[in-house]
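One protein chain omitted, others in place.
When the chains are written out, they are named A and B in that same order, and each has its own residue count from 1.
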Amino acid sequence: MDRPIALERDNLQTAAIRPIVAPGTLFWPIAVVLGMIVLAGGVAFLQQLRYGLGVTGLNQNVSWGFYITDMVFFIGVSYGGAVTSAILRLTNAPWRAPMVRMAEAMALVTLLIGSLFPIIDLGRPDRMLNLVIHGQVGSPVVWDVIAINTYMAATMIFLFLPLIPDIAFCRDHIGSGAGRLRNLLYSRLSLGWRGTDRERNVLERNMTIVAVVIIPLAVSVHSVLAWLFGMTVRPGWNSTLYAPYFVVGALYSGVAAVILVIAGFRRAYRLEEYLTERHFKYLANMLLALAMGYAYLMFAELLTEGYKMEGFGEGQGSGALLQETMLGRYAPLFWGFVLGGLALPIALLSLPPTRTVGWIAVASGLVVAAMWLKRFLIVVPAMATPMMPTNWGAYWPSRVEIAITLAAAAAVPLLLMLFFRLFPIISIYEMEELAEKEHDTRSEAAPAGTG
Amino acid sequence: MRIALLVLLLIASLGSSWVATAAHADDPPAVTLQALPPSGAAEGQTSVVLSARLTKDDTPVAGVPITFYIVTTVFGERLMKVGESLSDATGMSSVLYRPTWEGGHTAVARFAGTADYAATQASFHFDALEAESLYEPARFGLNPVRQWLPAAVGLLVLAVWGSIIFALLSTVQTIRTADAGLATTQPIPPWQVQAQHPAPLGRILVALALLVVAAAVPASWLVGQTRGPDDEALSTPNAHFENTGADGGQFDPSQPITLPAPESLAATLVSFVETVTFDDAGQPVPGSVAMPADVVINAGRIRILDGDRGRIATVTADGKLVFILETSVADAISLKGAQAMVALGDQLFIATPEDGQVVIVNASGNIENAIHPVIPEGQAPISPAGIAITELGEIWISDAANHRVISLNERGEFQRIIGEGAPSTSPEGFNTPGGLTIDGDGNLYVADSLNRVVKKFSPTGVLLQTIGAGRLDLPTAVAVNEQGLIFVSDEAAHLVSAFVPNGGYLGSISDERFAAPHSLKTDGDLLYVVDRLAGLFVFRPLGTDTSGP
Partner (left out) sequence: MGIMRRPFSAAGSPPRREKPKRQWGMVIDLTRCDGCKECTGACQNTHYLPNDHEWIKVYEIEGENGSKVFMPRPCMQCEEAPCLKVCPVRATYKSDEGIILVDQELCIGCRICMAACPYNARYFNYWEQVKPPGPFDNPMPEFPVPQQRGTVGKCVLCVHYTQVGRLPACVEACRMDAIYIADLESGVMTNRSGETYEIHQYLRENDAFRFKEELNTSPRVWYVAGHGQSLES
């Protein structure tokens, strides 16, 4: 059913829907490889369902490991969407427009994957519904369920609302290039959008409402995740600073992930015209600010603990934990994080020679990987620290845990790739809205000329 | 002549008083402990004074410690120590006690005895009208906040949900009700797109199939992982419990057996010693319940072993129990849990579960020695259920949990072992052996409890005879008298059955008070039967001629 039609010119709309109709020859191989990794993770999970959590490396001392690390990490990464979409929207930053679709989609995808991990970590996932039927409101896990579900609903709505006009566009203009199924999807999901003034006004107002709500929601989600740890008396976790610490960490890893996603798709679908070096510089500034913020919080935490070294004499307490983290068995991981997650990225992002798209992407990649490591350093050493007069615990991940983690990491680009095979990769609606606003501002600013 | 008579009288009286004192040489003078019940409780009074007066022949005994206990039943009958005080010049000592439950209380005052005075105790009842438990639940604090915070947060969450759902629904509704044809957007510039072949279904399916096949490689690597990295640290079944049932399923001792009707063996009950002491009110004296495990007659005295409390009592002439040795588990050598006792000369040998050691007690009730069995490499510890000693001092012990009978020398070294270590119905095997005894010829008789027979072994450990098959339900002990009659106590059938030397059944002794006839000893023509619940029965069985049916 193909129509050989000559391309007239490449413009915003064309660029936005190019992944839908012309994804390129590399799409399928990449998708297959990623799919394989995801499938392997599925097999690993089935293995775990069959034999129980004993297939992991968890034991009676370290009872939280890779899965909880992944949960905090992936949900943290989804903050990139909240920052670029909601915060930049409320602060009226016009340069956000080409990025918002990718950022929001990434937020939703990582959130979905991240919220699977608590279920993967459960000893009895078949009893998940007990959380609803028998929930106890005093438990941080229940707070987690409520917060994540609310945030997920808000993210979905926040993604969907500006998507409606874009779907309407696809419905009207792609035609047979999309195939029968996708056209059916477009006509259903667009809900009959016409583009009237009233529709647009209502949409704008509602998006503002959701944007306002989603920011405290995002803060609450990661605060609640922090309180899973902060409400215990374990050394290292028993800190009043944990909620803001986690939120800033999530923002940090989220912005870095947004940079990576944008850099990747920009390259793959040749979107350089719309996602320029300027975008990356601004994002790099945000990342730099967040890096410094995170470094500050980390420093505050470590200084407060290190000044007292509580419990060190007995080999317990935050003193013992700090000793092992900075100078003991976890020192390679810790200093690796400081170097690769803070020092190097700050250097790369601030020095002029490396403030280019490529290097910014490298720095962001370092940050994402290092923030995963940091989550591991938060979860496992504190569980290994003795709370009774006994030896340190130990933890080594098993194949199952590694496979599931890798599967989750592969599922993010895979799902995004599939998402952009359905929906425009750049938000046509928001670009047009912003072009209109600029036009209005300019015409207001030069009244004399028009008379 | 009269002088001679006087002298004779004098000698006689001196002699008798000497004999009398000699007879009581080991009994300190008796003292009386009179318990003084507390005065009537006043309103609102939460404490009670428990007091007692110690006198000897109406002379107060001062300066000795009296310990006060309250009987509690929370963990079985136990005496809870509530205080100790020295008796004053009037012989009185008292402690203050605050009852923690309302209603009847039984208090016991006990004098442990010194070299000059015998031990004694007294008990009394009182009612506590006002009792307050001393338990107070813990407080956490911050209570009003803790109650209201969840509601406040819940409202916030609902508000959030409300706003986002409103945003969604109002958008949808606006779109649905939008007027048609009033679009005021910029006209969309004409454009066209180079379409690409949409992948045909076939190609997609092939790709998926390849995907699944290619996933087999990592999948097999994963499926190989069935255990976590540090296997040893993780759950492995505890080897302590092994399900050892009857061997080969040939014989199941848990199956009930129907015995033929027992034939009565005439036996006169010579005496019955209750091993519970009742006070004047007919209430059991607290702490006097002695569940006798074994009896021994030596040095003309009857000794009873109360294994539950780890003590040994002597039966006095008027049938009362006087404890000559009391041990607790805190002591270096303890009789707690001991079930078997045997005498050799003046000494008592008691097999205790504490590493299977054999405690040797002399006639005055002092512990002389303890023999520790030297357990060979790889063998399990002994759980003794019966003990017997040959004339040469070889100690035979039945090791119930390990289904065997072992013998030790006086250094505790293993001499001989009969039995296979696991429940067995074979001739040289046992299934939970109980009491054992040695007859005049040195033959060993073992009550093989769950095999429902008594086995007789030669001094060299060769099985000679199996006695009582079909007539016994749960033989727990065996005794052989001078004529060679074999008496077996059957705890489940509540009988003591007798057999002639060739194994034939003679008859059974029964008593309506039999609840759990356990250990047996013979002495002359008397048969001593220890019933764990009822007490000590002493029979003189008739029909002691050896011509059996």
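By definition in this document, contacts are C-beta pairs under 8 Å (C-beta built on N, C-alpha and C of every residue); 3 or more make two chains touch, one makes a residue touch a chain.
Small disclaimer: the values here were computed from a predicted structure and weren't measured.
Set against the missing chain, the residues A:128, A:181, A:303 or A:339 yield one that touches it, A:128.
Note on the undisplayed chain: of the listed residues A:118, A:249 or A:319, the one touching it is A:118. Within the complete assembly, A:64 is the residue of A:64, A:160, A:312 or A:359 that touches the hidden chain. Interface with the hidden chain, as seen from subunit A, comprises residues 51-54, 56, 58-61, 63-64, 118, 121-125, 127-128, 130-131, 134-136, 138-142, 145, 228-229, 231-234, 237, 383, 387-390. Counting over the whole complex, subunit B has residues 69-70, 72-76, 78-82, 84, 100-101, 133-135, 137-138, 140, 228, 233-238, 240-241, 243, 309-310, 328-330, 334, 336, 354 touching the chain that is not drawn.
As a convention for this text, only the chains that are shown with their structure count from here on.
Subunit A and subunit B have CA centres that are 63 Å apart. Subunit B meets subunit A in the complex at residues 150, 154, 157, 160-161, 163-168, 170-172, 174-176, 178-186, 188-199, 207, 210-212, 214-215, 218-219, 221-230, 233-235. On subunit A, the positions that touch subunit B within their shared complex are 1-9, 11, 13-14, 17-18, 21-23, 28, 32, 35-37, 39-40, 43-44, 47, 51, 54-60, 137-138, 146, 150, 153-154, 157, 160-161, 164, 173-174, 176-179, 191-199, 202-203, 206-207, 209-210, 213, 217, 394, 396-400, 403, 432, 436.
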